[in-house]
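Here the complex is missing one protein chain, while the rest keep their positions.
Chain naming follows the written order as A, B and C, and within any one chain the residues start at number 1.
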Amino acid sequence: MNKLFKSKVITNEEIRESIYLISLEIPINIESKPGQFCILRVNQRFDPLLGRPFSIFDHEKDEIKFLYRLKGKGTNVLSKLKKGDSITFAGPFGRWYPFPKEDFIVVAGGIGLASVYYLIKRFPHRAYLFYGVRSEREILFYEELKKLSKQVYISTEKETNYTYKGVVTELFKEKGMALPLPIYACGPMIMLKELKKIVDESRLCYVATEERMACGVGACLGCVIRTKDGFKRVCTDGPVFDLRELVL
Amino acid sequence: MNKLFKSKVITNEEIRESIYLISLEIPINIESKPGQFCILRVNQRFDPLLGRPFSIFDHEKDEIKFLYRLKGKGTNVLSKLKKGDSITFAGPFGRWYPFPKEDFIVVAGGIGLASVYYLIKRFPHRAYLFYGVRSEREILFYEELKKLSKQVYISTEKETNYTYKGVVTELFKEKGMALPLPIYACGPMIMLKELKKIVDESRLCYVATEERMACGVGACLGCVIRTKDGFKRVCTDGPVFDLRELVL
Amino acid sequence: MMPSLEVKIGSLSFKNPVLTASGTFGYGLEYSQFVDLNLLGGIVIKGLSLKSKQGNPPPRIYETPCGMINSIGLQNIGFEAFKKEKLPFLKRFNTNIIVNFFGENLDEYIEIATLLDETEGVHALEMNVSCPNKDTKWRRMGLEPELLREAVRKVRLQIKKPLIVKLSPQVTDIAFMAKICEEEGADAVSLINTIPAMVIDIKTRKSMLGTTTGGLSGPAIRPIALRAVWEVVQSVKIPVIGVGGIFNAEDALQFFIVGAKAIQVGTANFINPTVTVEIIEGIKQFLIDERIEDINEIIGSFKE
Partner (left out) sequence: MMPSLEVKIGSLSFKNPVLTASGTFGYGLEYSQFVDLNLLGGIVIKGLSLKSKQGNPPPRIYETPCGMINSIGLQNIGFEAFKKEKLPFLKRFNTNIIVNFFGENLDEYIEIATLLDETEGVHALEMNVSCPNKDTKWRRMGLEPELLREAVRKVRLQIKKPLIVKLSPQVTDIAFMAKICEEEGADAVSLINTIPAMVIDIKTRKSMLGTTTGGLSGPAIRPIALRAVWEVVQSVKIPVIGVGGIFNAEDALQFFIVGAKAIQVGTANFINPTVTVEIIEGIKQFLIDERIEDINEIIGSFKE
């Protein structure tokens, strides 16, 4: 099965300050699953050298989308690409979120939304979404998320008329913990650590992790993180892990 | 005097197959002379690392133009720049063509035209232009050149209804050598070598040379060529030299 | 007529001189989804030790200008697991399997070399004499001539299969180190391994890696590797395998021209998983364009 694509940029827009949505042509029909990622080669030269991993934000037939935040040189070069520019990328890679067999809970922190949007969108079962951002301005795809989810709870640093004050894990603890449903989460390390604290060992909780990557296919052993049974590769043993496995 | 510019691309067009004309904003009023060059930093990353030297093709007030041929990675990256993209460049650098005090002869080979167009255009005295290209398709700015010059002779590999067959030095020898006027030349090394053979030591002949450059300001000693009195720097002792000085 | 890409190293012949570099191609399997392994001249396996190794704490990699540094720390599954879980798959392919190996001390080197020598399906051994991330007397085996001499001699005595010694660039005179390997009976030397390097985070004042230093690889080091190969080629008669920043056919050809008998592609696999086959094709095309019938004709054709 083909996993390497010479593609073209369909659109690449700054949808919020320093948040971009890039959409790429995907010539042949491939299968992708929520939680998987692709590695984008942001230019054809050697600086930046390595590809950059991004979660599949959305994928329909011949179009695949990635939602990214400007961070350093790679995302900076990526953000300069314009419609029609060529770009190569590889994937989809990695372990996906186990398919929900019932309604489910999603906890997303900031750009972590990029990893769970596709999950929320794709299944008949519906999500109780707990979504944390710093300020109202940073809320992405609010309308779509409301449509797709059973319920959307949003936390921001300051309370607003439709968001709660505080961090998303607090909000989830308050409004979601009681729901007897599986949990899917993606967000910054502090959020995962917090989840680890508050989520009972007996519950199913799947989290998407991040680590620097070179190969993306399990060959370089560069992307390992600590787990109960030693180092595991985010790119192939993850990025989605059972929270209980992880040593954070 | 300021010699370093953070500029923007006004236009960057492929005017012939793999020949581009790029026009850049030049914020402040600077002086430039025919035969001088600028060093363009083709991107903001480190690959390619070095700036690329290009002759000033034309310069009017707040706009400066460079005519370049696709060669390797630098010109390739440069050719991808679009209107509005930012680019930094430094210059003008180097020894210019001594101002003609009477009508003059110009011998240009291929992209060497880039260095002499500004010379032909800028002075009241007019040029007898001998311009060599491989095929008719490669003739650039024919109309403008005809207007600007006293006479235009063009050589191509195959004879056509308005070009001569052969190399430009041949053509010059035949039609131009007799004219008792100073000679200005820019073109590939073989052309300069040929000129060296046929032009009498007693005649004034100024030629623009090329060598790889790093600093462009005489500091690195990287761009030297052989002359009668040892190595000289193309960037500061040249690029225009008296043909008699050069050891080709 | 198709030019011949076949080269010989010791008793072993390679259908083409393009191998993968140890640690950058996993156990082969990982890249079989991109590359038909049958097309490769050979696969050099990730550094293998007697017992499995955990490797260094993360983060283990960081990008640098036109390169990357890594501190994997030679994590590997150990000899037994390799033999049971990886080798059977590799045997299905028609290519040379070269196992890169190391130990914590010389005895371990000898022990695993002996085992690999007896293991069917392993065509040659590559001895990694630079374990940048471990610290023992024998860690310096790649740096001190007399330690290298003793190590190569003792390993050589134990094995029949072709022995390639992989040299560290971090020495004053790499040609002399290669000479020692030749004198002690190595069939070939491969170079260069990564160059010790460091990047730190100015905010935290800590290394960007879980360890203080790592090994630099990628296009950044290619001109250094090429010079090292050139120095070595002039001092030894045994085949030299060039490694370091090879990203395309032109890069590879530079190594052949200075005298490398084969090359290994490392970091480039990460950036372009099909790069090895593209390099093989590119070399073929170059030979055709230059009307050269046998790759061996360009090996060592450098004009000083």
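Simple rule for what comes next: a residue touches a chain if its C-beta (ideal position, glycine included) is under 8 Å from a C-beta of that chain, and two chains touch if they have at least 3 such contacts.
This structure is a prediction, so every number in the text was calculated from the model and none was measured.
With respect to the full assembly, the chain omitted from this view is in touch with A, B, C. One of C:T64, C:N128 or C:T276 touches the chain omitted from the figure, and that residue is C:T64. When the missing chain is restored to the complex, the residue among C:I221, C:A262 or C:I280 that touches it is C:I221. One chain is missing from the display, and on chain C it is touched by residues 64-67, 69, 143-144, 170-173, 195-200, 202, 204-207, 212-213, 216, 218-224, 226-227, 230, 245, 250, 253-254, 257-258, 286, 298, 301-304. Looking at chain A, the residues touching the absent chain are 46-47.
Across the interface with the omitted chain, chain B contributes residues 1, 3-4, 41, 46-51, 88, 90, 211-226, 230-231, 236.
One rule holds in what follows: only the chains that are shown with their structure count from here on.
Set against the Cα centre of chain B, the chain with the most distant centre is A.
Note: centroid distance chain A to chain B, computed from Cα atoms, is 52 Å.
One finds 47 Å separating the Cα centroids of chain B and chain C. Shared interface positions of chain A, i.e. residues touching 2 or more other chains, are given as 46-48.
Along chain C, residues 65-66, 219 each make contact with two or more other chains.
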